[in-house]
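One structure follows; several queries about it will come next.
Only one protein chain is missing from this complex, and each of the others stays in its spot.
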Amino acid sequence: MSVEYIFPEFEVIRKPERCIACRVCERQCSNEVHVFDPATGVMISDEAKCVDCQRCVSLCPTHALKIVKNESTFRENANWQNDTIKEVYKQANSGGVLLSSMGNPKPFPVYWDKILINASQVTNPPIDPLREPMETSVFLGKKPEKIKFDENGKIKCELTPQIELSMPVMFSAMSYGSISYNAHASLARAATELGILYNTGEGGLHEDFYCYGPNTIVQVASGRFGVHENYLNAGAAVEIKMGQGAKPGIGGHLPGTKIVGDVSRTRMIPEGSDAISPAPHHDIYSIEDLRQLVFSLKEATEYKKPVIVKVAAVHNIAAIASGIARSGADIIAIDGFRGGTGAAPTRIRDNVGIPIELALAAVDQRLREEGIRGNVSLVVGGSIRCASDVVKAIALGADACYIATAAVLALGCHLCRTCQTGKCNWGIATQRPDLVKRLNPEIGTERLVNLLTAWKHEIKELMGGMGINSIEALRGNRLMLRGIGLNSKELEILGISHAGE
Amino acid sequence: MKTEGQIRIPSGCAIAAVISKEGKKMSGEAITNSMRPMHDRSNGLGGGFAGYGIYPDYKEFYALHMFFDDRTTRKETETFLKERFEIVKSEIIPTRKMPAITNEPLIWRYFVAPLKSVLDRMQLDEREFVARTVMKINSEMKGAFVFSSGKNMGAFKAVGFPEDVGEFYRLEEYEGYSWTAHGRYPTNTPGWWGGAHPFTLLDYSIVHNGEISSYDANRRYIEMFGYKCTLQTDTEVITYIMDYLIRVQGLSPRDAANVIAAPFWETIDKTSDPAEKERLMYLRKVFPSLLITGPFSIVFGYKGGLMALNDRLKLRSMVVGEKDDMTYIASEEAAIRVMEPNVDKIWAPAGGEPVIINVKDGVSL
Amino acid sequence: MKRGNAMEKYVIIGNGVAAAACIEGIRSVDSEGSITVVSQEKHHVYCRPLISYLLEGKTDKERMLYRPADFYEKNGCSVLYGKTAVKIDKDAKKVSLDDGQVIDYTKLCVATGSSPFVPPFTGLDTVEKKCSFMTLDDADTLAAAVNSESKVLIVGAGLIGLKCAEGIQDRVGSITVCDLADRVLSSILDAQSAGLVQSHLESKGVSFLLSDSVERFDVNKAYMKSGKEVDFDVLVLAIGVRANIGLVKDAGGETNRGIVINDNMQTSLADIYAVGDCAEGNDISFGQRRVLALLPNAYFQGQCAGVNMAGGEKVFDKAIPMNSIGFFGFHMMTAGSSFKPEDGGQVYEEIDEKHIKKLFYRNDTLTGFMLVGETCRAGIYTAMIREKTPLSSVNFDMLKETPTSAAFSQETRRKMFGGVV
Partner (left out) sequence: MKRVYVKEEWCLGCHLCEYNCAFANSGQKDMITALKGKPIYPRIHVEGDEKITYAVSCRHCTDPMCIKSCIAGAISKVDGVVKVDQNKCVGCLTCVLVCPYGALAPSESGIMQKCELCLENTCGSPACVKGCPNRAIVYEER
């Protein structure tokens, strides 16, 4: 290719008067953007390699660097926008499917931002979480339809297995392989410290992390990588992954370059071989097949572990959820279309699926209408960004939320969306040992614990404002929500009134 | 302007109740008078009473107390009732004309027994059948409203101050072993007769002071089991919850109290008796959506007993007094003193701790 | 564990670094016994090697005090300045001084150091301005003797001679250094290294006459064996030193080139210890007894003796020769010993115009090194010699490149830097 059609996406702005040529930027850039020129004693940059991960900016001790969007532009065209044109060039160059990472960045509506939360005034006192108990614990799992009594009339306290969470948030699935050992260690330790769960994703469970089993969800996905009896029994729950919000309807592909050492051992596949998860589970072509897998897993775990079925939010999600609720699954996890990924075809990520807010509202309402909401707990993910998103999700009807993007952000991710390259400068989405060590799990754990502790405080404040002192009383409490700037159809689906009503 | 049932109406209130453990009958006069010192806790937009043991002659029949907007509705409703019940008696509930109570609807009562053939056809037990019928009338038959449906008990309610409502319904002419009373202070509505308390279903009645923050969580859960919260009031949803837990699930009033005002997890953890701990934990895990938060003080009336309960933080006042076989419950001590000036013992129950008073075993009700 | 023993009478003959270390050693164990220091020099303790820095202006008499001014007072010592011990009576446990005073001891430490060795040159007595370069008084004498025109002749191109040259270089007109040996610093450097040092010194204006010695002096002229004649104004005699062993030898103690001591710093005489430049202990790099007239050893020995004198238990069995020397900012370090190939000695060398690195090793241990011009982190090599670290346990190839703990095992590093016990 003699002509480069695409100009560099970013500009590296180095303030020469601030740069002390300490070369931290050079040493920290796995994309090799920065180089020290010994002849002139100054740092030079190759901007074409920059992905705007902000590692150099964050570590520069004199704040001499900034990365800005390249102002260079194609001639303005509302139809053929810059990104669209660039994608054409890229495909004309490569002949390949475009790949991207993390969640859908397109300007689709974010319903969380169009929902407002209530607070108590006069007729009902707000509760001060600093003075009064404020409970955020939840139990996930099937609730019995009918209480049973023994011959003396005493309640028989029998329950199918439940998951206890100290707050209604869990770390959602990210496989060891797609993310690093240290990222997994951070998630596992943080989950343990926080009294919540993290999720292995479809990468198996590294032997070092079996000790975090009580705080682990082990995933079984279409590739069945790393699945064996001990694995299934190692966690607190088993999750069947049917789909993922970022790429509904397609499988996964972890390139062989990431299948090295422990990753290959943990996945139980040869080093260097691509890990390809098929689009469907080839033993599940319909709902009755799912039921069989649910019960196979329950058999394998002696009915001691709740089974989660994770699906992507797609158009008929309510009906799908209804089917799953009757499949024997204990928990349904729904992943909205803004959920992240380590790698997905761009077209799929940006165009397939529906927002989690609408999916959640529809599913919760549908299950209640069918009287089977108690059969399952609902966990939602796909861009839960903050404590108020959690509160809104719970009030819409979720039992708990899954977070992953927020978690990796806490670990240092700057959403450069190039996970697929395996050169993550923050030591998260990489298997290169020199990069992996950049994430000290001690710090990672602390930051995750900090994040969720902060969220917990905020959740309590918001609950207290509503006069609610236990999260159970918030679940499905849609009266606590009002829409803003939503049309009547959207309000109807969300099951909430408009602000002012 | 949206009216009751179209919008949720928060309200402050006064409550009072009395019961004789010996099952001794008392007239409705004392309970009516008990509301007088708490006049300022109501605003004239709702008052009501429930009396237990007041229809000894018809105690085998469900006493349906009903409001009708007009005669046509009444006729239609009666036709509907006749398809399902044997009506042994129907009459206008006697009232006293008084200036403080106006705009009254048609107020009737029917003593009924479900038709056996209908029960068999629907494969329902009698109480479930009655409850469903009440739900159907209240949600589907415009202008008709069943405000009492138990056996040997009845609710009496109206828009007005409770002491006036008592006089209006001539409560001094009824004799019951337990009574509950309510004065209402709704904040943004003209008030509606059906919206006054007590709210009842079968022989369960609730008088409630408070505004629960868990309302929609509770409502959306309980509606899964055939209940329709047409009034959007706390009292209504609490009544249905109590009906569901006690009648449908078979729990005791105490169990039910431990569901709706469940002890904090911390308290459960500290419970020393393992069986008790297991029970509390179980109830909380199984019925998380029936936990009621926000301020409330309620008196739950049922055949042969009363249960008083505050929310877990005790965000509303409620005192209990005792004298001989009598137990008194009220928002304010003054109300108890009106009924029994020489009360022996008086205390404020802790938040979430139910006070349950049952008529002694063996007393015929 | 400190204890007091007021019965003890510690006497230290000498007042150099070894003596100061002995005081600190004693006081680390016994806070009560009396300590008497017999100091020939009338000065508070100072370190003799500093006198060249004094002349150079890098320090002054106040700053060059080895310990703070109240050192003796704080340690409860009485110092007899300007007194010389003349006799030890080992049976009566007494020391006689030159003024006739006799002092009792229960434990005696001999830290008499060394004296300049001056061969009997013909005509030396005709030289007007001459001095040695050992003591503060020597430095004062030399400073007073020179001016910016002075032509100085230094006899001896060893450490003392060359440091003297560096010290006075700025103050005098010219400096000539002569030595019988064919190279400078012949006791510690080989020919290559010596050449590098010599040329550096020459670049600073110092002239050398090597492989040559003075046949006779005549007032201000030295006649060399080679036939050369050197004019000078001031003569510095820095030919060598000899350990002051007389007191112990006379008392019947075992002596060789120095006073023979064991690893506890004890002489062959009961309750008599010897430390510093006068003592001859084990050089573990060479496996033989040697006088190691080096400052670090003086301190280690002094402290060790002090502890043992006060009833503690201490062994100093890690003595090796080592030197860190710099001339005009050009540094070199040496330590340990080298062995001939026929004795199994091996050497790794790197030599360029400005640097020389030689690592001597034998039997899987580093036995010595010589670093000229580049001395970073040399202590890592020193420690390897001292600890006899097996080379098979480290990455010696990496260590050849540069002294670094990266060549050690991770476990070792964790102990070193990670606080892992």
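For reference, chains read A, B and C in written order, and residue numbers begin at 1 within each chain.
Simple rule for what comes next: a residue touches a chain if its C-beta (ideal position, glycine included) is under 8 Å from a C-beta of that chain, and two chains touch if they have at least 3 such contacts.
This one's a predicted model, so the numbers in the text were calculated from it and none came from an experiment.
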item: Missing chain: touched chains present in the view; value: A, C
item: Sole residue of C:H43, C:R67 or C:H355 that reaches the chain not shown, by the stated touch rule; value: C:R67
item: Hidden-chain contact residue, picked from the options C:G82, C:P119 or C:G326; value: C:G326
item: Absent chain, residues of subunit A that touch it; value: 17-20, 22-24, 27-28, 58-59, 61-62, 434, 437-440, 442-443
item: Missing-chain contacts mapped onto subunit C; value: 17, 21, 47, 49-50, 53, 58-59, 63-67, 295-296, 299-300, 303, 322-326, 329, 331, 333, 335, 375-380, 382-383, 386-387, 398, 403-406, 410, 413-414, 416-419
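Keep in mind that, in the parts below, only the chains that are shown with their structure count from here on.
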item: Pairwise touch network: line, ring, star, complete, or other; value: other
item: Most remote chain, CA-based centroid, reference being subunit B; value: C
item: Chain ID, smallest distance between chain and overall C-alpha centroids; value: A
item: Chains most often in contact, by C-beta pairs; value: A-B
item: Length of the line joining the C-alpha centres of subunit B and subunit C, rounded to whole Å; value: 104
item: Subunit B - residues contacting subunit A, complex; value: 8, 10-12, 187, 210-218, 220-221, 223-225, 249-251, 255, 262, 264-266, 278-279, 281-283, 285-289, 291-295, 312-313, 315
item: Interfacial residue positions of subunit A with respect to subunit B in the complex; value: 120, 123-125, 127, 132-133, 135, 137-139, 143-144, 146-147, 149, 155, 157, 159, 162, 368, 371, 373-374, 397, 466-470, 472-480
